[in-house]
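Only one protein chain is missing; all other protein chains are in place.
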Amino acid sequence: MNNTIASAGNWGPKVRSDCEIKLELKSEGGIAIDLTSKVQALYGESIKSQCLEVLEFFGIKDATLKINDSGALPFVIAARLESAVKQLVRTDLEYLPEFIEENKYSTASDRFRFSRLYLPGNTPRMMINAGLHSADGIILDLEDSVPPEKKDEARILVRNALRQINFYGAERMVRINQGEMGLGDLGYVIPHNANLILIPKCENSESVQNVEIKIFEIKNKLGLTNPVYLMPIIESALGVERSFEIAKSSEKVVAIAIGLEDFTADLGVTRTSEGKESLYARTRLVIAAKAAGVQPIDSVFSDIGDMEALKQNVLISKSLGFEGMGCIHPRQIPVIRRGFAPGTEEIEKAINIVFASEDARKKGLSVVALESKMIDPPVVLRAQQTINLAIKLGLLTVNWMDDVHEEEK
Amino acid sequence: MNNTIASAGNWGPKVRSDCEIKLELKSEGGIAIDLTSKVQALYGESIKSQCLEVLEFFGIKDATLKINDSGALPFVIAARLESAVKQLVRTDLEYLPEFIEENKYSTASDRFRFSRLYLPGNTPRMMINAGLHSADGIILDLEDSVPPEKKDEARILVRNALRQINFYGAERMVRINQGEMGLGDLGYVIPHNANLILIPKCENSESVQNVEIKIFEIKNKLGLTNPVYLMPIIESALGVERSFEIAKSSEKVVAIAIGLEDFTADLGVTRTSEGKESLYARTRLVIAAKAAGVQPIDSVFSDIGDMEALKQNVLISKSLGFEGMGCIHPRQIPVIRRGFAPGTEEIEKAINIVFASEDARKKGLSVVALESKMIDPPVVLRAQQTINLAIKLGLLTVNWMDDVHEEEK
Partner (left out) sequence: MNNTIASAGNWGPKVRSDCEIKLELKSEGGIAIDLTSKVQALYGESIKSQCLEVLEFFGIKDATLKINDSGALPFVIAARLESAVKQLVRTDLEYLPEFIEENKYSTASDRFRFSRLYLPGNTPRMMINAGLHSADGIILDLEDSVPPEKKDEARILVRNALRQINFYGAERMVRINQGEMGLGDLGYVIPHNANLILIPKCENSESVQNVEIKIFEIKNKLGLTNPVYLMPIIESALGVERSFEIAKSSEKVVAIAIGLEDFTADLGVTRTSEGKESLYARTRLVIAAKAAGVQPIDSVFSDIGDMEALKQNVLISKSLGFEGMGCIHPRQIPVIRRGFAPGTEEIEKAINIVFASEDARKKGLSVVALESKMIDPPVVLRAQQTINLAIKLGLLTVNWMDDVHEEEK
């Protein structure tokens, strides 16, 4: 840490909502700030005063600071400046923006996870309105979308995003890096209410358990009680071979996903649209997930221009037993949600089961039966969930039970 | 057991060969029987005298008995009355009808099991002529076809059926219930020469071993020595995941079957006629079965009207390695048997192997070879079975060896 010059953030023709910061420590002369920004007239002073506050927070008294701003929000500027500071000064301090109340929700282990939108962890522009697209989950990605030299920056940006951006009820997910680096990532996200951690390139139970233990330690230290779920991503032949073992490696695992880009690369085969090369792996993963009682989640569909092909893909995916799919563009979300949403027949079946259960309850029977067949409690629960979702999606009214009774008359 | 009124059996416009019994215990007045039956003129007296015998057997001296009979055979009437009695009186006594000699056969572990006909365990009408259809096996079902409130009745009816109905050499199978209830079922069927027990919704070795132990205890207590085989049914993702483990869980397991209705429900997918959603599970089960040296048995085909579709289904099933399939209607049996029966090529191959084996035996060779390839003893045994079956099915004459030699001249 003998350097005196550091830079952080991004700047360029395609960059928006971000800033590039160059910080040089001096031995005297106080703080000098050189800001270039399109919003200088409106926000120039507030940007500068924020920077002064951050520098003071980290005890820096003499420095020159050059900022190229393309419309960064305060939490982004703060993140970039903190990143630059930490390249020059050894400190455990964190300059945390306000944790907005809207972000302090938990999610249920068995909630539907039809769509989850991937956001590169070092690209503020894509994060800001991500919550408007009604994805079931939002993934702040620290792994493959972040180049190695930007990993540190991304951690701080994602941390601030978790505190500041309202995702409107979407499950707040973070994809950490593999191995040790991933365990290090957790310190930046667990204290800020990440609902679910995606574990990439998962090949064994230990890697899941390591993440579980690390999360436990962090929560324990901070006295946190919110649940944090795990979703291992299977991206190799070895991962597929051990998918059942991985799916049941921890009670915190609520889903396992397959990542076909890496999987087909590991296999050394070309990924095709029919997907014959991965059918075995996908179906095996579905069985492994269901056998372990967790949700099987399909890979992203990479052709973001072809909505019809995506729709077909979702149909096949659902027909094989998958319960969701990754998204790499917001426009994929409605197609995927509609595709995985319960169909008419499914809703009717759920209605029948819930009725039978109601009926049994009223008659004081301990066993629910439908057409002479016993219905297990998890099936009833699942049916109730299907109905709740149908209501949420506008496929049933809140008063569906009365409506159905009405019809029967 | 403070009730004094009980009923058992079935009565209604579609019910035949059954009776409904209403029994009320009295403190005095002897036995009063009120019988309604189409066959009253012919059998009225004998029905009444049988009822008196049953009541006397259970020590009941004062009661009113109302019987609505739709042509029930004596063993059905006895079963229904015993069921009613046991709702009112705590007793370990069993009123057992004669065990006919024709029912005292055993079956071989490696016999062909192409077709097995499901019979609801509480529906006498379907049992009575079931043996005439030449199914390889007859299943008296105590599980899904029997509603929870009829489980007790069904046990007694099935017990009596096992003693009284001639199934003409079909393997005598019983599908028990899951878990503890299933272990209880065994006491009603093992003493009456059930050849094979189907274990539904099997998900682990323990459930198979529990059945095995219970059977051992029952046989041991009664000094029975007949073999009782096991056929676990795989009906969930977890069952598929553990299919190999289940297939080799006990030496008594001779086959494993897949039940696709429940399996697809467990997976949350729609069952289609092409069956893409279950291809993985089916082929995996075939491999698991063969790897464990047991027969893989396919699911029932539910469209009982479409014989052509059934035929295609059997062809695919056989091509994947299945060795049999369940039937839910007698008319499916001949199609299934023909489909799984050895084809011309298969018979020729078997002939060649048996000849090579004969040849080796005559020459005093320890190793059987066919076209420079060694033939393992199980392969020879299997070929001999194929030939035996071909003879049984009329595809070869008993003197086939001479016939073939003749041709070669």
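Lettered A and B in written order, each chain numbered from 1.
Everything below uses one rule, namely that contacts are C-beta pairs under 8 Å (C-beta built on N, C-alpha and C of every residue); 3 or more make two chains touch, one makes a residue touch a chain.
Fair warning: this is a prediction, and the values are worked out from it, not measured in the lab.
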{"item": "Selected from B:171, B:185, B:266 or B:323 as touching the chain missing from the view", "value": "B:323"}
{"item": "From B:93, B:213 or B:291, residue that would touch the chain that is not displayed", "value": "B:291"}
{"item": "Full-complex contact with the absent chain, from A:52, A:96 or A:237", "value": "A:237"}
{"item": "Residue of A:146, A:174 or A:396 touching the missing chain in the full complex", "value": "A:146"}
{"item": "Contact footprint on chain A, counting only the chain that is left out", "value": "144-148, 236-238, 240-242, 265-270, 272, 276-277, 279-281, 284"}
{"item": "Interface residues of chain B (partner: the chain not displayed)", "value": "244, 279-280, 283-284, 286-292, 318-321, 323, 345, 367, 369, 372-374, 379, 382"}
